[in-house]
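Below is one structure; the comments refer to it alone.
Just one protein chain is left out here, and the rest sit where they should.
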Amino acid sequence: MSLLKPFSKLPNINTASILLVESEEHLQQSLADVLVEESSITVNVRLAKSLPLPKENDKDRPRIDLVVFIINLSSEQSFISAEASLKYLDPGYFLGKVCFMVTSARSAAVPTERMDAVRKLAASLHSPLLFAEHQTSEGVAAAAERLLGILKVSAGVVPMTTALYLSNLTRCTLPTDIEQPSFD
Amino acid sequence: MNDPGKCLLKRVIRRIPANMLKTTLSHWGRVSDAQLQSVDFTTSKWALTEKLLNICEENELTVKHVTELEMIHVIDYPNLGMWYAFQLFDPDDAAPSVDMTQFKEQFKFHLSKLMRNVSVKIKKHTDEAIWIRVAWGDGFSRPNHMKPTYVVHHLQSSYVFVTRLTSKLKPLLSQALVLSTRYQGIKDANLSGRNLAALRNLLMRQYQQVFSTKFSTPLAEKSENISNPQIEREQAESATKRHQMACEAFGDGVLPQLQSAVYKLETKFRDHNNKTMTDREEPFKCIVKFTSTNLLESLRHCASSGIASTPVTPLLSSVPVKGRNYFVITDNVPGSSSQTNRPQK
Amino acid sequence: MDRATTSAASTPHRSALVKRRSKSKSHRQSYRSCSGGAASRIGLTPALTARRLNTSRKAPKSLNITERVNAEHLALLVKTKWKLCYATPLYQFRHTMLKSYARQLSAFIVAEKQRGLAVEVEGAQNHFRASFSVLQGLAEADDPETILIQIHSKPLFSSSEEPQRCVWSGWLSCINGNLDYLHSLPQGFTCLPLFGSSGTEVLTTLVKSWCQKTFDCSFGPLEINYTSLQWFMALLTNCHTESNIQHLKMIWSIPVEPPLQVAFTVSPQDAWELWSSVRTATRDLADPGGCIDFEEVERFTQGLKSHFYRHFRLDLSAGSLKEVSTALGGASINGRVKISNSRYMITTLALLTECALLKMPI
């Protein structure tokens, strides 16, 4: 089983590469277009529908500094396919090099149980959970800005901080009473 | 002009869009150019109708002439309801040589034999399509021109398209069609939709199908072109394979506009984690109806985006392949292909 | 607003209940302080944020409420398709002052009309009369009685003796709402969270703005999300043994270009047999009144989806469920509901009340 390893390759200077995993393959494209405009470091963006990644382009794939799972809450399959992709990641990634991005969280049609499931998953993996608004360009720009912040840290270009340290601050936590039986 | 003629004319004028009214009337040829000039087409439809009514009175036009006008309009704007496709089968040897005049006489002769007062108007359109307008009158009353049936047929092609036909009158029309085209029988082609051209293109295969040919032209690549070297799609190859299979199943480019497909499923329930239902004898009866503004393009996008798995299941791909959008699926035929399959594959 | 202080002031005769709750509250406080989680810093009041739809509920008993509810009201409830909204608790609402509310609302509508607000309903209507009445027989134990609001009017040029037609009707109700929440409300507040309306949008907004002014409450659209729709499907299918549901119809929408809609209609007997096959063995099927829990509901939907997938190789969970309907009633995601059989009125309204209560601001 081809595990994606965080430290299997040498990083090249002043570049950071990010892997966006989204089964709808919709938001990841617009995010990528914004991310590559970043000028302070060269950002390589790899887009994938799900993991595992095909072996043939293993050799020319740069070292991935951050893996982002984009989950669209309005479709059940989006969460299931993201969860299924997790087992193809080397445990080393879960030290601050994985983050979850959720879209259409505000749409009322989304059942709260699905939101809880994503929150529990992110909390159990100690990784941050970001919310994005994917329909407007401002929403995409803001989401890209947040990802860029985490990417720079996990690529090690930000002095005095590491991915693990940042993830401790930003990791998703569960409200304590979520476990309690609801209502009567 | 009698009353039916008047109200038919009112309805036709109301239906023809204002900007098309002048050309349609000149195309009709029953109104002289001078009279056409005298009509001010910018006024309200109500005033226009009154003016045209007077002109028709002047030219002593009868309801028959007005039906010609309606026919010209319907040929330009055919999508005024649901069109149903029928298929003639087992042609006898004289069928290939039936020509327009023969067909016209035979059809009128047979139909009037089957039902006394019925008014039939047959017109050949430039694209070799024969348009038939039938106004039915039951036993005693005169033909009702307000509820005509329209029939479109290409000679020597075995397909007939019908709209606004009541089930009571269907056997009469079928009989007349069979006798006048010298085929043995006619049956429902299980294809219906609101867009006549789409049904015809689908059955006459006049849309861009995709085959893997020796010099395969590159398929219209999906919208995003990754110009930026820094963005790399990991599973690009499997995405193009999915897109290729989707186009092979449903066709490329703009597809005929079907609105819906209906599947009547009467197959056994099979689910590995539900033993009780799987052992059940009787079939699990349900009806699935897909609807969209352009069904074939929606299904193609399902396949290319991976929502529907590829290769596409024969149930979905047989809509374009067999030119049908109504299926009854049962278990007795292996691979649950449709039970009422037609002799012509 | 720390909840602990106000609840003590609730009416004395429920003291037994109060004692039980205070013990569990202290336990929760201790647990929260030791975890020191980020939650406490952000000031979430834990008790209410965790409210989720019940994960198990009683199966709908076919209650013959025809003699409890007056026939004319019941007929109205059954034949109309209602648009749902949630309403926050009403302040100083008195069931005794319905007459004056009716007068105030009529005056309000006529005043709005004078101010040129387009109020015409199928042609100019000049004379509006609102009426408030209590819809007896629906409320359960502690629920406040349901209120029915109707607006009658006469077309402008109609003769005087022509009867006034009902152009708009709506109701505010609470059917076995959550006792904790009802009791936690401070004095003077009545909780009627579920608001159903049918009639022109203009009149609906008028009634809402009048309520907001008079009872200092606020309204909002009540969507029925995927979980509630699944509950609807299971509850309605479960009633098949008593009254025939004739069909179980689901409408899914698939996010493709152009958007695709799938209408999946299952024959009643097959739907019921699938439903009873997923009920866990422990339930004896003979007693349909037993408790249903959400795993069974999910297995039921999963069974339907896998049957669909086996034929079309298309996973419905990539799309979203938009509408569920049977002969006994149906619900759609944008908050439209039709209850076409009075026997299951109570259960349906109870489920909807629960959805509405979830929307209550803390």
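A few notes on this one:
A, B and C label the chains in the order they appear, each numbered from 1.
One rule holds in what follows: a residue touches a chain if its C-beta (ideal position, glycine included) is under 8 Å from a C-beta of that chain, and two chains touch if they have at least 3 such contacts.
FYI, contacts and distances are computed from a predicted model.
You can't see one chain of this complex, but its UniProt record names it "Centromere protein O", from the set "Exosome complex component RRP45", "Exoribonuclease phosphorolytic domain-containing protein", "Centromere protein O" or "tRNA (adenine(58)-N(1))-methyltransferase non-catalytic subunit TRM6".
Partners of the chain left out, restricted to shown chains and counted across the full complex, are A, B.
Of the candidate positions B:K22, B:K64, B:K124 or B:R270, contact with the hidden chain is made by B:K124. Interface note for the absent chain: among B:S32, B:S97, B:T278 or B:T293, the touching residue is B:S97.
When the missing chain is restored to the complex, the residue among B:M82, B:M146, B:M204 or B:V254 that touches it is B:M204. Taking the complete complex into account, B:H154 is the one of B:H154, B:R194, B:K264 or B:K285 that touches the chain left out. Along chain B, the points of touch with the absent chain fall at residues 96-97, 99-100, 124, 128, 154-159, 203-206, 209, 211-214, 311, 321, 343-345.
In the full complex, chain A makes contact with the omitted chain through residues 37, 39-40, 42, 138, 141-142, 145.
Quick note on the criterion: only the chains that are shown with their structure count from here on.
On a Cα centroid basis, the chain most remote from chain B in this structure is A. Of the two chain pairs shown, A-C and A-B, the one joined by more C-beta contacts is A-C.
Inter-chain spacing, taken between the CA centroids of chain B and chain C, is 44 Å. Mean C-alpha position of chain A lies 37 Å from that of chain C.
The set of chain B residues that touch two or more partner chains comprises 305, 307. The multi-chain contact residues of chain C, meaning those touching 2 or more other chains, are 315, 318-319.
Within the complex formed with chain B, the residues of chain A that make contact are 19, 23-25, 29, 32-33, 36, 42-49, 53-54, 57, 61, 77. Interface of chain B with chain C (complex): residues 263, 265, 267, 269-271, 274, 276-277, 280, 282, 284-295, 297-299, 301-302, 305, 307-309, 312-313, 315-316, 329, 336. Listed in rising order, the residues of chain B touching chain A in the complex are 224, 228, 230-235, 237-239, 305-307.
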